[in-house]
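Removed: one protein chain of the complex. Kept in place: all other protein chains.
So, subunit A:
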Amino acid sequence: MFTTASLFVLGTMALALLRAVRGPSVYDRIVAVNLFGTLTVVLLVLLGFLTDRPEFEDIALLYVLINFASTIAVLKFVKYSSLAGPRSDRSDAAGSEGKV
């Protein structure tokens, strides 16, 4: 059962990698890498059950959070060309967010 599911997940990871290599825009690549990270979490959990070692769940739990933070960080870097956020000294941006 766990082996079958792992094979499904591995196949999906290969497809995500294919999109990450081929993706025309950088956002395609970020989507693919995020999907790859999610599937890595699932694969880690399955691996914990396959090898009967519950420590893998801790690694998966950590990897969920790392995956989230890294995707947001890469996204910010692509969007603003820096990790610090938008370069601006304006203070009126907060009020106009509802328009988007």
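Convention: a residue touches a chain if its C-beta (ideal position, glycine included) is under 8 Å from a C-beta of that chain, and two chains touch if they have at least 3 such contacts; residues count from 1.
Here is the rule we use: contacts and distances are computed from a predicted model.
S.K.: So which of "Sarcosine oxidase subunit alpha family protein", "Transport permease protein", "Monovalent cation/H(+) antiporter subunit G" or "ABC transporter ATP-binding protein" is the UniProt name of the chain that got left out?
M.R.: UniProt lists the chain left out of the view as "Monovalent cation/H(+) antiporter subunit G".
S.K.: For subunit A, which positions touch the chain that isn't shown here?
M.R.: 1-2, 4-5, 7-9, 11-16, 18-19, 25, 27-28, 30-32, 34-35, 38-39, 41-42, 45-46, 48-49, 54, 57-58, 60-61, 64-65, 67-68, 71-72, 75, 78-81, 86-88, 90, 92-93, 96-97, 99-100
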